[in-house]
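Mind looking over this structure? Questions follow.
Apart from one protein chain that is not included, each protein chain of the complex appears where it belongs.
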Amino acid sequence: MAKSHSTGGHHDAAGHHDGGHAHVIPSVGFYFWTLLVLMVLLVLTVWAGYWKVSVSAGIVIALTIAVVKAVIVISNFMNVKFGTKQVWLWAGAGFFWLIILFAYAFADYVSRDHWMKYPGWEQTISERVTSEVSGEAKEEGSH
Amino acid sequence: MSNTTQDLSLDPHGAHGHGAHDNPHLGEQFEDIAQQYDTYTVGMWAFIVQEVMFFGGVFAAYAIYRYKYLEAFSYAHLELDVFWGTVNTFVLLFSSFTMALGVRAAMLQARKAQIGFFLATILFACVFMGVKYVEYSAKFDHGLIPGHNFTLYTEHLNEVREKHPHVAEAVEKNPALVPQMELFFGFYFAMTGLHGLHVLIGIIVIGALVIRAWINKNKPLDYMPVEMVGLYWHLVDIVWIFLFPLLYLVGGH
Amino acid sequence: MSAAENQMETQAHHEKVNYINVRTTLLSWLVTLDHKRIGILYLLTVSFFFLIGGLAASLVRMELVSPKGDLLESDTYNKMFTTHGVMMIFFFLIPSIPAVFGNFLLPLMIGARDVAFPRLNLLSWYMVAGGGLLALAALIMGGVDTGWTFYTPYSSSFAKTQVALTVVGIFIAGFGSIFTGINFLVTIHKMRAPGMTWFRLPLFVWAMYATSLIMVLGTPVVAITLLLVAVERLLGLGIFDPARGGDPILFQHLFWFYSHPAVYIMILPSMGVVSEVISAFSKRRIFAYHFVAFSSLAIAIIGFLVWGHHMFSTGQSMYLGVVFSFITFLVAVPSAIKVFNWLTTLYKGRIELTAPMMYGLGFIGLFTIGGVTGLHLAAMATNVHLTDTYFVVAHFHYVMVGGAIMGYMAALHFWWPKMTGRMYPESWAKLSAMIIFIGFNVTFMPQFILGYMGMPRRYHSYNEEWQVLNVLSTAGSSVMGLGYILPLGYLLWSLKYGKIAPQNPWNARGLEWEIVDAIPHPHNFETIPIVTQEAYDYEHWHPNKPAQQPVIVGGGKS
Partner (left out) sequence: MWNFPLVPPTAAEEALHISWLYWVITGMAIFFVVAVCAAALVLVVRYRASNENVNRDNPPESDMRLEMTWTLMPLVLALVIFFWAAKLYADIYTPRDDALEIIAIGKQWMWHVQHSNGVRENNELHIPVGRPIKVTVISQDVIHAFSLPAFRVKRDAVPGRYNSMVFTPTKTGKFHLLCTEYCGTKHSEMIGSVYVMEPDDYQKWLESGGKGTDSSSAPMSLEDQGKQIFTQLGCNTCHGAAGAAVRCPPLEGIYEKPIELANGQKVIADAEYMRESILNPAAKIVKGYDNLMPAYQGVASEDQIIKIIAYIKSLKDAKPAEASK
């Protein structure tokens, strides 16, 4: 017999819940400290915006601080810290998938033009540039 | 800090009353309140994943143009007001804090505290929108509306020269930067507009929760909707955490 | 219990409360939260949009009978193939199996009373139907002529038709689809009956899980992209307009990030249906269950990494193109695994060639053709020659019509008795399966040849030497059209005159067949079943001993 009557016993581990349903209620202090850390990071963000660094370094710094802030909000305010494994998984999935979109789309723009200019996929771009530029220099030197 | 652990089940008969749907907060399709709680949490997170991809599409486009038009975007962002941006970040972070406390109060069935915290959250959200209004109208006055009134870098270049002479100089040398800067403001309005829309929806939903709490002041309430809206509100905060540095700060001052 | 007694009992069940007769007003259907009723609402909606898309298709095929564009104006023709594409893809194929059968079956199959969020489910239907009506309004208000792909800058800056309205319609329906996806994911994760472990799930549920993942992860990206196109048209944003510094290729990246995986939204559910049907009519456990289940997930995930193969001729980075091509070839592997495992399931089976089985076998044949011609398009050098020609048209019709719609028809015939409590005339159903199969091949096989000869898609007029094959194709399409009209007739007929369906007409396994009701009770199960075995328990099946006594109690007695 494939299935039998349900007599109302305890559910097994199939689908219903991942363990107990006792919920952690963080204290007010916990939220307060979280806020404080976020505020410090906010000041850091703005301050970092005025550092004299290159644009790309600026982006890296800004994004790093933003990621730290986002992780703090997700873990403390959104209570993922106390969540089930599945909540962890979902919280990560969206950002992971976004990275795929970013990585591919960017890869196109970064590498697109190089192909047209540097035929031959056996040679890396940098090799090609340096060899041609130095070759040029040599030629000029010989003149 | 001390975190309390508590059984929040509202099921008067304990956790496993099969088929016995005597808990008014238990959906018909669920077996017990714990299952309902887990389901709502996972559902909300799946929705957040969706939101991340939704904003992610426009973030990806922005990132690519930031890479393509590095110079123009670095000039254009100088027209954004870091002060107001910082104020708004502060306001949103604080509203996240009051939201978290509001959800906590709802879990503890502290109705008055919940209403208070939610009203505070709404207040902050309105401040955010007010600041956005100030910023948007400033852009409008300065001729920074792409597609319709983008004249700051052409007709009113002298205004730029006063504050950022190097930008005015660069634009004079290379007028091709202007459409690229227009694109920056296109992204600015698209991204902050989309985010502002989410804030607006948040205000409405939190308002509805306040009314719900007000009407049922003396009844125990299902706190699940409150917690879900809380998650949504924090997401809105996270989006801004990324928008603020990417639009206002990156590129030097 | 004898068969006759069984029959009598089933008839008695028809007078019991079921999800159809529980309430009968129109309003009760429009505000229903019952996943089964919502499934039926979707069935009506997508059938309507299928009809519109089909009419547009027949106009397109009629025009192509002669090489000169003489039947329709070129603008009308362009609007017709756009209507065909938009209606069929966004409002028929994407919601078809997931929204109709996913809704109807998912909770039944996993032993739940409903989906996780019934209100959200109803909202999804309103969004899909409303979005479809908006798109239809755009058609009435002058039509759209961009093709369903909405390539920029044509769609954003050049087209003078109702692009924005259509795009908004798709946007709204897209969110309907996202909500359906969220609902299904959560339902599968959290609503399974006790004992219904992941590896006891029916393969249809696995397929729905993979499909829902794509809906949730991909649809938002196309939603925002199309929104940007609309905003660009209305406000002049310029993100995709090269005249204003934008990049039209970026649109294609964002568009195909969803729209390639969307192909798997269409085909994966059909694969799930075929797994069920093949197993049920071979009276055999599906061969290598784990491989079939995981290949669904593999297709969904790898399918996200291949979108660039739509862009080999656009001048996208060669390096990236190579990566996209490589991963595209990898998708072929899980698809092949599925086909081989279905075939092996037939081995030593007890095969009944019923109508759903014929559709299922038809699916295997046509999907295989669609799949192997995908190799021509995954290969970079041949792709460039074939892209945007009728080869591509034939290829994706083999996958989407030969695959997805055959699967849809198989599902419709397989679960029709459970949905309506009536049997359809089997011989008519078999006839229509055969007509569709033949008509389909006659329609699309010539298009492979046309495509290899270079005939571009979306051509209103064409070179004379291509006429014979085009006429053949149009002839085939009218045969196929007949094949689709037949079921409309006999299925409607069966609602009133069809034989009363027994509780388990196919002696199939799976919770949806084992509930005592012939037509499910509004709440599916009185008590939630405890599952002890997977859905393919045919081991002790014997032809003269039909279905074991139904054991899952429903509909009023417990």
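Read from first to last, the chains carry the letters A, B and C; within each, the first residue is number 1.
Definition applied: contacts are C-beta pairs under 8 Å (C-beta built on N, C-alpha and C of every residue); 3 or more make two chains touch, one makes a residue touch a chain.
All of these numbers come straight from a predicted model, not from anything done at the bench.
Q: For the chain not shown, which residue from C:29, C:198, C:291 or C:493 touches it across the whole complex?
A: Residue touching the absent chain, from the options given: C:291.
Q: Which residue from C:170, C:208, C:237 or C:369 sits in contact with the chain not drawn here?
A: The one listed residue touching the chain not shown is C:369.
Q: Of the listed residues C:23, C:233, C:430 or C:458, which contacts the missing chain in the full complex?
A: Only one of C:23, C:233, C:430 or C:458 touches the chain omitted from view, namely C:458.
Q: Please pick, from C:39, C:174, C:195 or C:321, the residue that touches the omitted chain in the full complex.
A: C:321
Q: Where does chain C touch the missing chain, residue by residue?
A: 69, 74-75, 78, 145-147, 149, 151, 153-154, 158-159, 242-243, 247-249, 282-285, 287-291, 312-315, 318, 321-322, 325-326, 329-330, 332-333, 336-337, 339-341, 343-344, 346-353, 361, 364-365, 368-369, 372-373, 375-376, 378-385, 387-389, 449, 452-454, 456-463, 465-469, 543
Q: Go through chain B and note every residue touching the omitted chain.
A: Missing-chain contacts on chain B: residues 170, 173-177.
Throughout what follows, only the chains that are shown with their structure count from here on.
Q: For the pairs A-B and B-C, output the one whose chains share more C-beta pairs in contact.
A: A-B
Q: For chain A and chain B, let me know how many angstrom lie between their CA-based centres, rounded off.
A: The separation of the two C-alpha centroids amounts to 19 Å.
Q: Please tell me the distance, in whole Å, between the geometric centres of chain B and chain C computed from their C-alpha atoms.
A: So the centre of chain B lies 36 Å away from the centre of chain C.
Q: Could you say which residues in chain C touch two or more other chains, in rising order?
A: 189-191, 217, 221, 250, 254, 257, 527-528
Q: Note the residues in chain B that touch 2 or more other chains, in rising order.
A: Each of 18-19, 31, 35, 38, 42, 46, 49-51, 53, 56-57, 60, 64, 68 in chain B touches at least two other chains.
Q: Could you pull out which chain B residues touch chain C in their complex?
A: Touching chain C: residues 18-19, 27-31, 35, 38-39, 42-43, 46-47, 49-51, 53-58, 60-61, 64-65, 68-69, 146-148, 179-180, 182-183, 186-187, 190, 194 of chain B.
Q: Which part of chain C faces chain A closely enough to touch in the complex?
A: 110, 188-197, 217, 221, 249-250, 253-254, 257, 304-305, 307-308, 315-320, 322-323, 509, 511, 514, 527-533, 537, 548, 551-553
Q: Under the definition above, what is the set of chain B residues touching chain A in their complex?
A: So the residues of chain B touching chain A come out as 1-9, 15-16, 18-19, 31-35, 37-38, 41-42, 45-46, 48-53, 56-57, 59-60, 63-64, 66-68, 70, 74, 82, 86, 89-90, 93-94, 96-97, 99-101, 104, 107-108, 230-231, 234-235, 237-238, 241-242, 244-246, 248-253.
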